[in-house]
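I have placed the structure first, in the form of structure tokens, so that the comments after it can refer back to it.
Note that one protein chain is taken out, while the other chains of the complex remain in position.
Moving on to chain A:
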Amino acid sequence: MKELKDQGRVAFIPFLVAGDPDLETTEEALKRLDAAGADVIELGIPYSDPLADGPTIQSASTRSLAKGTTVDKVLDIVRRVSSQIRAPIVIFLYFNPILYRTIDKMCQQLADCGAKGLLVPDIALEETGQVRDVASKYGIELVLLSTPTTRPERAEAIAKVTQGFLYLVSVAGVTGQRTSMESRLEGLIAHLHSVTDKSIAVGFGVSGPSQVKQLVEWGAEGVIVGSALVKALASGDSPAEGLQAMEQLAKELRSAMP
């Protein structure tokens, strides 16, 4: 992210739920997103109780789990794909599956398969220290989230310890497409810039090029798009049609960013 920032390139960070509609499609989707200009790819491993997610990602997670997706199967794909694509892969996974496997084993496996980062949506700053200590040991970056309800001094503390980039959640809410961006985001982005040199990437609710342009104008250095791409990938009558729709949207989003 540092190099992108120096080049003035805004990072396009797509998100997908692994195993929806199936693992083969996920593997192909990762390659296509990379080719479409993704700078980082966030890959979600499905969880039974995704508290931070709206209906689109919940449904995708449920479908994926019903098909028997497991952590190991997803990591097998990451292992195969990570060496073939340019974009680093950040794994998005809720805390309980990590805890069950142990934080140490999880981070070791992530490093082994070539993942570069980890994002845990249901733990807040206080609980991230134990994960970061272990992740650092294996060279895995732990990305933290700040939100509109995060108080300024707390946001500063989060900015200080996040790794890779700072994920600014655009709304008080769960993931899912929204038609516009709240104007208070501009102030939040500006505040974060004043306290950190790390890149600020904005996510949750971003679904189309007009929002992307708005965020870039407000100073976002990265834009994360999840539900809209997940929905596109699930559209159509076959995985091939879904892939095409997703690729098309990814290209449109990328072209809206400098």
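Here, a contact is a pair of C-beta atoms (placed from the backbone, for glycine too) under 8 Å apart; a residue touches a chain by one contact, two chains touch by 3 or more; residues count from 1.
Heads up, the rule we're going with is that contacts and distances are computed from a predicted model.
Visitor: Identify the UniProt protein name of the omitted chain, choosing among "Glutamyl-tRNA(Gln) amidotransferase subunit B, mitochondrial", "Glycosylphosphatidylinositol anchor biosynthesis protein 11", "Radial spoke head protein 3 homolog" or "Tryptophan synthase".
Guide: The correct option from "Glutamyl-tRNA(Gln) amidotransferase subunit B, mitochondrial", "Glycosylphosphatidylinositol anchor biosynthesis protein 11", "Radial spoke head protein 3 homolog" or "Tryptophan synthase" is "Tryptophan synthase", the UniProt name of the unshown chain.
Visitor: Any idea which of A:Thr56, A:Thr150 or A:Gln214 touches the chain not displayed?
Guide: A:Thr150
Visitor: Of the residues A:Ile85, A:Ile123, A:Val195 or A:Ala245, I need the one that contacts the missing chain.
Guide: Among A:Ile85, A:Ile123, A:Val195 or A:Ala245, only A:Ile123 touches the chain that is not shown.
Visitor: Please output the residues of chain A touching the missing chain, sorted low to high.
Guide: Its contact residues with the unshown chain are 47-49, 51-52, 54, 58, 62, 65, 70-71, 95-101, 121-127, 144-151, 154, 158, 169, 171-174.
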